[in-house]
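Shown here is a partial selection of chains from the complex, left in place.
The letters A, B and C name the chains in turn, as written, and every chain counts its residues from 1.
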Amino acid sequence: MKFGILVNEGPFTHQASDSAYQFAAAAIEKGHQVARVFFYNDGVYNSNKLSEPQTDDRNLVDLWAKLGKEHDIDLVVCIAAALRRGIKEEVLKDGFRISGLGQLVEAGIENDRLVVFGD
Amino acid sequence: MEPWEEEGPEVVKRFMYVNRKAPYGTIYALECLEVVLIAAAFDQDVSVVFVDDGVYQLKKNQDTAAIGMKNFSNTYRALDDYDVEKIYVEQESLESRGLTAEDLIIPVEVLAGDNLREIMAQQDVVISS
Amino acid sequence: MSKMLHLINKSPTDRNSLDSCLRLAEAGSSVLLLEDGVYAALSKAASAEAVNQRMGELTFYVLGPDVSARGLDDKPLIDGISVVDYGGFVDLVVEHDVAQSWL
């Protein structure tokens, strides 16, 4: 089955991004496809490559980028939400791309399920 | 076979956008509205629901001058121009907040929870914020 | 004893912060409703009864700019709640010994 995922919160502050990541990893493990993860609202902060958690903590920016690369997931950061929050190409982690809200609607149209993680 | 034939018939899905949060205290109301306006450009079946504190988003006479934030409530009026016509407000949520349909900035369909429940159960995609 | 100013910025129908504040605020202290907390100032709010129960012991204020932003100027507020602007908010913080935010 093909999944789309919407992440509405940034890393650390809310568990949303963690839950979404664990869900995505489990779906792939079960042989499903995660076609796109769309990062909206504060979710855009998940793509900030400057993020540097303590060494004994998880690094969600790296985890998403790695999962995306290994399993060909389209990691899309909403441009409107990102601009106001100061997420731009210069801080964007490799593997994410910035695009419009249409990509979220498409993720709802083209995938079998869209699962939303937020606050 | 031409490429477009591979895609088969156009899929039309029922998308519901659910608003449960008040405006201004958080950005979710505004950013959900931004999604709905984009979604309207796709040929899908779009509905927007206001329930719980989400009904406050549609309150008339919002004036944000003194808080220094952008007043986006007039943008709800654009929903009609974008052919977003299925706008549902839960009656119980309105009533328990002392509001009526006359308090709202746009005409909406006020539904009892039981009816809203049925409509929710007919969607293909539900996006909440 | 410190004279406390309690700050409530959440809607009473979404969060429990007003309830907790009303349970734990010492008599003689004040409560300022701001941001989404202003919905608790409406006389039709389900939480109005809980506010009224402590009206004699606590002094209630609501931030006018947040009321206007939410389009509530035409809605009746609970009797006895005073409306203040940001300058009045500052005055309240000055007049009380401590400000406690119920986050």
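The working rule: contacts are C-beta pairs under 8 Å (C-beta built on N, C-alpha and C of every residue); 3 or more make two chains touch, one makes a residue touch a chain.
Keep in mind that this is a model prediction, so the values were computed, not measured.
K.L.:
Each distinct chain appears once here, so what's the real count of each in the file?
P.N.:
Stoichiometry for the full complex in this file: A x2, B x2, C x2.
The rule we apply is simple: only the chains that are shown with their structure count from here on.
K.L.:
Could you state the distance in Å from the CA-based centre of chain B to that of chain C?
P.N.:
30
K.L.:
Using mean CA coordinates as chain centres, what's the chain A-chain C distance in Å?
P.N.:
Centres of chain A and chain C (C-alpha means) sit 38 Å apart.
K.L.:
Could you list the positions in chain C whose residues touch two or more of the other chains?
P.N.:
Residue numbers touching two or more other chains: none in chain C.
K.L.:
Give me the residue numbers in chain B that touch at least two other chains, ranges are fine.
P.N.:
Residues: none.
K.L.:
Residues of chain A touching chain B in their complex?
P.N.:
Residues 6, 8, 40-41, 80-81, 100-102, 104-106, 108-109, 114, 116, 118 of chain A touch chain B in their complex.
K.L.:
Name, in rising order, each residue of chain C that touches chain B in their complex.
P.N.:
9-11, 13-14, 35-36, 39, 42-46, 64-66, 68-75, 85-86
K.L.:
Note which residues of chain B are touching chain A in the complex, please.
P.N.:
On the chain B side, the touching residues are 11, 13, 15, 27-28, 31, 34-35, 38-39, 41-42, 44, 125-129.
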